[in-house]
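Got a structure for you, written out below as structure tokens; questions coming shortly.
Note that one protein chain of the assembly has been removed; the remaining protein chains are unaltered in position.
Moving on to subunit A:
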Amino acid sequence: MAAYRYSVVLLAFALLVCDSTRATPKSDEGDTAEKTKSDIADDIAPVEDVHTQKSDAVSQTQAGRTPNPETPESMQKESLRQWEATEINVDTNADVQGDEEAPDRRDAEATDSVPPPPPPKDQFQEELVIRPLQSGDIYASFQFRTRWDTDFFQQGKKVAHYRLFPKSLGQVITKFSLRELHISFTQGYWRTMQWGQPFLSAPPGAELWVWFQDTVTDVDGAWKELTNVLSGIFCASLNFIDSTNTVQPSASFKPLGVGNVTDQRFLRYAVLPREIVCTENLTPWKKLLPCGSKAGLAVLLKSEKLFHSSFHSQSVHIRPVCQDWQCTSTAWELRQTLGVVFDMHTSGQSRREWSLFKMFSRTLTEACPLASSSKVYVDITDNSQGELFDLTPATPTLSQAVVLGDRRTYSVYDLTTPEPFGTLRSLNILLKWKTTEAADMLRPLLHGERYVAGYGLQTGEIHTLIYNNHPYRAFPVLLLEMVPWYLRLYIHTLTVASKSRENKPSYIHYQPSKDRLRPHLLEMLVQLPPNSVTEVTVQFERALLKWTEYTPDPNHGFYVGSSVISALVPSVVAMDTNSTKEHPLFSSFFPCKEESAYFVRVYTEPLLVNLPTPDFSMPYNVICLTCTVVAVGYGSLYNLLTRTFQVEEPSPGLAKRLANVIRWLRGVPPL
């Protein structure tokens, strides 16, 4: 793989990467840092963020800080009391806005804060969410968000001066007229049954999907060039994306930013399930951050720990968002996320205890000076009375958010203030479990699974199982399957069955493959009955490849990328009958819109399929050679046996022939 990875393209675009040095704190460090800090000091207004994704729509309330940090118990109780008040505030004041893709809730404080001073043209936020998982593992999710109020496509004005936004990506946006770009690199498979839903799901390997501006004429050409450029920027084999693994989904991948262009001609989607993600992909990813890995949360991103985990996923999302409430002009948002799950068994040495230092072998000492907000959240929802684990240092700040249809409570550490660092000037969050028993497997509301059935190398069957574990609600899902051309799908064998009864999809979009040109694309909208398993099966035949088309390791098998299940899942908050305990009655009769359903994308596992492979070794050559020899031998033998032999007159000499010609001219019979 390394040989591919360091492809020629990489060399070509190394220049581009080197070129993209931005205003990092190296050059005018003191100046910028001081300025930012002072900005933050007198700017208490939170950032207005209308079009953020659902998953991190955080409604945050600052509880009053207790003056005496020696009594964490009383502090927690006090803060508990205080949420209720703020929660009412949130529920009644929440002004639900946003589009259907990502319904959002506004920050609660935004309503009662003074009109904010004009925000800077670009700003950077960083946050880390730590979620102790039910299995005892721990999930850490980093989010870095750079927003820039600029327009890359303004007529006659070229964007040349970059501050926080990485220049390499800005240039890519301008050059290829991108509307949205989503790229993710994932090593490992997210175990929904053990870990629940991730904040941002991604399939194993590399995934890239791009919406181009509708001004682009040659989308395929731009896509080809773009993949090569990104291959250089992210040091990955994205240059292996070509027409045989690119599709244009009609429904599954809608734009996440502003604008309502939904013409799939400008969408390209590709997955490389075989891509292996490692440090060489992490380093260029870190370089895109304004502080690099020098300060702020990014100091925790040490590859030797990140790749010593059960799951690693990093992604870059670029999209246009609204600049203000009226949405008169758009800003560009670059969101870099990195999710990692640490394994309790292998790194915990059977002591269920977590700390930042144990996870990342670093502690936090400061926020990124360029960041307007820098926060660490720890999910303490299941630990409201401290029965599951102890969290030190305790923090008085709590926050509630509806994440993935579930109301979660978080402890918040604001790194822009000096409190969390304490006297040691470093923050090392410690999480000590009180129980040692591993929990049972979860039953996530939506869950997908896929496998190849059958044996032998001629035919097979792809089974996709979609679980709806909701006890009483049916909901529709969009299933996208992208199958390479060398598995020839028999689309007439497509069956969709739930509870052993046929379940007719209400929408099917099928694009047949063309050998060596494009893959199969199958999209369908299926209604999942409550508490059911829906099985989608389709048979296929394995194609015989040309001998040059086999990979160098043909006996490893060929990958088929994950299928994608996108759905609006009914929220568990609405399912929760005990909500009256925590919330006043008048606030909880009608489920709020954003709580009634949430958007989830689930990826199934990729498949490894064996194709009929010739034995590329000596016996194979021997067989070929022998067959040739036998064919030649048999041919001549057969010839000899079937042909009748006759004694042929010796051909007349030249003189005789000449004489005959003369005789024929004379009209005399020949000799």
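In the analysis below, a residue touches a chain if its C-beta (ideal position, glycine included) is under 8 Å from a C-beta of that chain, and two chains touch if they have at least 3 such contacts; residues count from 1.
Note that contacts and distances are computed from a predicted model.
J.: Tell me the UniProt protein name of the chain this structure doesn't show, selecting from "Protein Abitram", "GPN-loop GTPase", "DNA primase large subunit" or "GPI-anchor transamidase component GPAA1".
T.: Matching the unshown chain against "Protein Abitram", "GPN-loop GTPase", "DNA primase large subunit" or "GPI-anchor transamidase component GPAA1" yields "GPI-anchor transamidase component GPAA1".
J.: Given the contact definition stated above, which residue among A:242, A:343, A:382 or A:414 touches the chain not shown here?
T.: Of these options, the touching residue for the absent chain is A:343.
J.: Who touches the missing chain here, A:361, A:384 or A:636?
T.: Answer from the full complex: A:636 touches the omitted chain.
J.: Who touches the missing chain here, A:165, A:311 or A:598?
T.: Of all options in A:165, A:311 or A:598, contact with the hidden chain holds for A:311.
J.: Please pick, from A:242, A:280 or A:449, the residue that touches the omitted chain in the full complex.
T.: Of all options in A:242, A:280 or A:449, contact with the hidden chain holds for A:449.
J.: Applying the definition given at the start, please give the residues of subunit A touching the unseen chain.
T.: Residue positions of subunit A that touch the missing chain: 187-189, 191, 193-194, 204-205, 273, 307-312, 343-346, 350, 438, 440-441, 449, 451-457, 461, 463, 553-557, 559, 605-610, 615, 617, 636-637, 640-641, 644-645.
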